[in-house]
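Shown here: the complex without one of its protein chains, the others still in place.
Just so it is clear, A and B label the chains in written order, and each chain counts residues from 1 on its own.
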Amino acid sequence: MGLVLLVVIWLITLVSSYFFYAHTWWLPHAASAAAPAIDRQFDLTFVLMGIVFLAAQLGLGLFVWRYRDRGQKAHFSHGNNTLEFTWTTLTAILFLGLVMASNRIWAEQRFTPPQPGAIQVEATGLQFAWYFRYPGPDGQYGRTKPELEDASVGNAVGIDDADPAAKDDVVSGVMVLPVNRQVDLTLRSQDVIHSLFIPAMRFKQDAVPGLMIHMHFTPTQVGDYEIACAELCGLGHYKMHAVLKVVSEPDFAKWLAEREAEKQ
Amino acid sequence: MATSEQVHVHPAPTGFLRKYIFSLDHKVIGLQYYFLALFSVFLGMGLSLLMRIHLVWPEAHLPIFGDIKPETYLALLTMHGTFMVFFVLTTAPQGGFGNYMLPIQIGAPDMAFPVLNMLSFWTTFLALVVMVAAFFVTGGAPLHGWTGYAPLSALQSSGPGEGLGADLWITSIALFCVASMMGALNFITTTLDLRARGMSLMRMPLTTWTWFVTAILGLLAFGVLLAAGILLLLDRNAGTSFFVPGGLVLSGQIINHKGGSPLLWQHLFWFFGHPEVYIAILPGMGVCSQLLSTFSRKPIFGYKAMVYAVLAIGVLGFLVWGHHMFMSGMSPYSAFAFSYMTMAIGVPSAIKTFNWLGTIWKGKVRLTTPMLYAIGFVSLFVSGGLSGPFLAQPSLDIPLHDTYFVVAHFHLIMGVAAIFGIFAATYYWFPKMFGRMMNDGLGKIHFFLTFIGTYAIFMPMHYLGLAGHPRRYSQLTEVSYLHGLMPLQHFITIAAFITIGAQLLFLVNLFWSMFKGPKAPINPWEATTLEWTVPSPPPHDNFGGKTPVVYHGPYEYSVPGAPQDFVMQNDPKQYGEGTAH
Partner (left out) sequence: MATLTPPIALDEREPRLGERGAGRPPQGGDEGGLALADFRRRLRRYRIGLMAGLTPVLMLFVAFTSAYIVRQNLGTWDDATKAYALDWRALSLPSLLWLNTALLLVSSVTLELGRRSLAAQVAAASRSMVPARAPRSPWLGLTLVLGAGFLLGQWLAWRGLEAQGVYIASNPSSSFFYLLTGTHAVHLLGGVLALLYAALTALGTAPLARRAIVVDVTSWYWHFMALLWVYIFALLHVLR
């Protein structure tokens, strides 16, 4: 029985660890400036927790077999304070170290404002689609009004044409960005909480109604990347997705110009 | 320290209603809670099976249920979580075993307030009825998840089930809060005031400690949930705007609220929600400690450290709620603070794990069925716990938040480890409660199938989360990068079928043994705590009119110089060094 238990625990531990180490299913290919730091921290945490996982599980399996009742006397002891102190301190150092390293990355990404020259995009979530708005040459987003929100007439975002700043706003169902340029993203929601999740960019941020949330990231590779909604928003949550197309700077300028032209 | 030398003279009740329905006896009430939880867990498992079927066969047309629409999936998901967290994990370990065993373990004839005890069970029962009713009203059960984020939960037009169904859900939870507060009050008064002579706090079994600390957590947390629920009901029905901001448009309709904050709901909910998960796991930790010690024939390694760890987990549990909100739009500086506190709470949890291993080390391990479950608890707690440090780091939470990685994390700890705590407690205390032994062979088969099965279900969910699979998706058909993850989802569904099927073995064992199991001796496990000194099942007033006096700590196993390898807590003789502490 002890041997069976040891084998079961060991097998479960080794098989599941194998799939983690083999990266059979893993974080998608990274394509943003922030990703390498996050992925490195991920690997570090992963290695350290992996060692603990293996040690604890294999140790557990070993102990229950090794100390099975074969007529021996159990070792009478209420514990060992030195040992307690030691492993408590080591654990605290490990955990503290990990979170300190991690928070440096967090601070770099989230405590800093966007760079000047970052491209402005506003992402609006609603049940069940994303719309992306570019402010155009005037760099201002036009005023929006809830009563004007109507996807059926092509104004899902509710832009108020009476506002002169709205004249050059471009709205797209696809998020197009130039490579290697930081985007100053504003997140909004029209109804319930949604979340803009772009796995390849290692980007996620909730879009909260009533708030204008500013985030920034920098795509570093040309390509198409899927965007999924990552906060339960109703029956269509599973199909609220979009695409981020990262293109070269000239291609982006061309695309934007074409969309501006359509508006005239 | 108060004593309970006064003999409890109220006579045993007669009549079916007084004995079994409106009983004041903590043992009967404990069993009532247990069976309520048993019903709820099978209901919750059934819901999850329907979810698993829909995920991999979205077009499937089921007998009776018909087609599962996306909104139905979300309603199933919401109710699965609600039933499991509230009516199983907050009920069986504490209301079930805590009620039954705590008075006996401290040498008391009953809980401090038996009438309140009865009321707390029946209020829980009423809450269950109201919750089940949500399925049957127009629109059905709500679809906003057990976490009920506003504005999704605050606006009746946000989706099917968000009408009356959501109101019933909130009402049920409010009733549950009141019931829990009544129960917690009882546990605390009993532990503080009804301990037998010699039963100092530091001689209490770790099970009693965890029930006591869990009750304190409940007392502090459920009031906040009740507040949140009241505010939500007002937003939904009285036109207030606590959680709903202005300018919203839902399905083309302009919403009249303004000024509220969705984040306020999250703060209030998680201030309750995080202690809640410690409420769910602490009693299981207590049972694990008790069983590892009993079946290794060794004192628990570091009793004092274990007590301090439980207290530390309790206190820190109130300081980490923001780790559920790293991506919420909350200030990134708060995230900074919460992440440190969250990592800190990993330390007492690690201490407990080291001490469990230290208890088995150089022991004399008896692999009975309850012991298998206690060992399983340690393994699952390690697995589930180690994904915590990933999620605790905000920068790593960015790719992992709201994915299956989180689902794996909390299921391994709550949905399996805590459940193993309940199984362990059942197999361990069944002889005392029913006077019969459960079938050991069936128990061992049940253990291995469940242990392997739950790993097969929840380990792969980590891989899904790493690959970016968001949670609460009713189908994988739309987002392209999910298509490649279907084989893994299939595997999980098959594993779920087998594992849930295996639970029938437990059910059979439980009910068969209740009536036909071999008669149990008074102390079949040769354990030391006070419940093993009384008949199986115990008489109405537990100790037959005599209050025990306690001379030893709870885990005096293999004491040098003692005639047997265990010393009962009420044994008046002293043995060896270090027995009296």
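Descriptive notes on the structure:
Just so we're on the same page, contacts are C-beta pairs under 8 Å (C-beta built on N, C-alpha and C of every residue); 3 or more make two chains touch, one makes a residue touch a chain.
What you see is a predicted model; the values in this text were computed from it and never measured.
Contact with the omitted chain, checked across B:Ala227, B:Leu311 or B:Ala337, is made by B:Ala227. If you put the hidden chain back, the residue from B:Met51, B:Ala92 or B:Ala112 that touches it is B:Ala112. Within the complete assembly, B:Gly247 is the residue of B:Gly247, B:Gly284 or B:Pro370 that touches the hidden chain. Of the candidate positions A:Leu14, A:Leu90, A:Met212 or A:Ala257, contact with the unshown chain belongs to A:Met212. In the full complex, chain B touches the omitted chain through residues 2, 4, 6-11, 24, 110, 112-116, 177, 181-182, 184-186, 188-189, 192-194, 219-224, 226-228, 230-231, 234, 238-242, 245-247, 258-261, 263-264, 267-268, 271.
In the full complex, the hidden chain is touched by chain A at residues 143-145, 188, 210-212.
Methods note: only the chains that are shown with their structure count from here on.
Distance between chain A and chain B, defined via averaged C-alpha coordinates, is recorded as 30 Å. Residues 1-2, 4-5, 8-9, 12, 16, 19-20, 24-28, 37-38, 41-42, 45-46, 49, 52-53, 56-57, 59-60, 63-64, 67-69, 72-81, 83-84, 87-88, 91-92, 95-96, 98-99, 102-103, 105-107, 109-111, 126-127, 146-147, 149-150, 158, 190-193, 195, 197, 199, 202-206, 208-211, 213, 226, 228-239, 241 of chain A are the ones that touch chain B when the two sit in their complex. Interface residues of chain B facing chain A in the complex, by the touch rule stated above, are 69-71, 74, 143-145, 149, 151-152, 155, 158-160, 245-252, 254-255, 260-263, 296-305, 327-329, 332-333, 335-336, 339-340, 343-344, 346-347, 350-351, 353-355, 357-358, 360-367, 372, 375, 378-379, 382-383, 386-387, 389-390, 392-396, 398-399, 401-403, 444, 448, 451-452, 455, 459, 462-464, 466-468, 470, 472-481, 485, 488, 557-560, 565, 576, 578, 581.
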